[in-house]
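Before we start, here is the structure in question, set down as structure tokens.
Moving on to chain A:
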Amino acid sequence: MVKNSFIFLVLIGLAAILLNLFAGFNGSTELGTIAAHYASKGIEEVGSANLVTSVVVSYRGLDTLGEVTILFLSAAIIGFFLKVDNTDNKNRQLKYTSEILNTASQVLVPIMLLFGAYVFINGHLSPGGGFQGGAIIASGLVLMFIAQPKKEMGHKMINIVESVSGVSFVLLGVAGILFASGFLDNKILSLGKFGTLFSAGIIPIIYILVGLKVGSELTGIALSLKENQNEA
Partner candidate 1 sequence: MENITLQNISLAIGILVILIGLWGLLTQKNLIKIVIGFALFDTGIHIVMVSIGYIKNRTAPIIDSAVDMNNASNLVVDPIPQALVLTAIVIGLGITALMLSYVLKMYQKKKSLDITNYKDLKW
Partner candidate 2 sequence: MKILYVLFSFFIILNYGLLQTGFIRRITARVGKRIGVPFYQPYIDLVKNYAIRSQFSHGVMFYLGPVFRLSGGIGIFLFMPLIYGNEMFSNFSMSGDLILILYFMFIGMLGMALGAGEGGHPYSIIGITRGLSQFTTIEVPMTLAVISIAAQYQTLSISEIVAAQQGGFMNWTIMTNPLATAAAMLAFLGMIGYAPFNVVNAPQENPLGPPTEFHGTFLGMLQTNRVILHVIESILFMNLFFGGATNWLALIVKAFIIYFYAVFIGTVFPRFRIDQSIKWFLFIPTILGILAVIFIS
């Protein structure tokens, strides 16, 4: 317990630092210059109704590329790390899942997939976007795994989707250099009419790619974890 109390003291110290950090904090009342710029100019520059989307995909597109990469990395590592060869695949024993879950999943999974697709297609208009949509799709698939543990599902398909979407994301970025003023530039397509589905340049396309990619990657992770599942 001496150790824990010591840890407690240290954390107190850390807390003190954090309190100092926000000593000057009194809820901001105005947007910072950059934020204001996004809010006011965002429409004509990017043309996406969802400002967050315009920041995520366009202004800070490189970050997005990065986070996609991170997910990709984790998926790749986990896939390599938890790879199971058939020898220890034989003696896996899995619990029997309930009837209700099975039936419900059969109803729910398609709807979830559909909803996910909707969310990332409309990412630039309404709350949501590629990551959210991808997460929803993945959770749908996870639900399927839970419902039918025995069901085998190969990584091949997932990998293909991953790679295709990823590569085309990069290619879009390069297209930005070639046809517009910079990497990941939004204006290689016309911004279109504000507020419609086909607007805001390549944002919808990117978000679709991101959605697919995130979905497949999360699924891949879940799948690798599932394959290691063993309740013996």
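Operating definition for what follows: contacts are C-beta pairs under 8 Å (C-beta built on N, C-alpha and C of every residue); 3 or more make two chains touch, one makes a residue touch a chain; residues count from 1.
Basis for inclusion: all candidates are chains of the complex that A comes from, given by their letters.
Bear in mind the structure is a predicted one, so any value in this text is a computation, not a measurement.
Taking any copy into account, the candidate from 1 or 2 that touches chain A in the complex is 1. Interface residues of chain A facing candidate 1 in the complex, by the touch rule stated above, are 4, 7-8, 11, 14-15, 18-19, 22, 25-32, 34-36, 38-40, 42-43, 49-52, 54-56, 60, 63-64, 66-67, 70-71, 73-74, 77-78, 81-82, 126-127, 129, 131, 214, 221, 224-225, 228.
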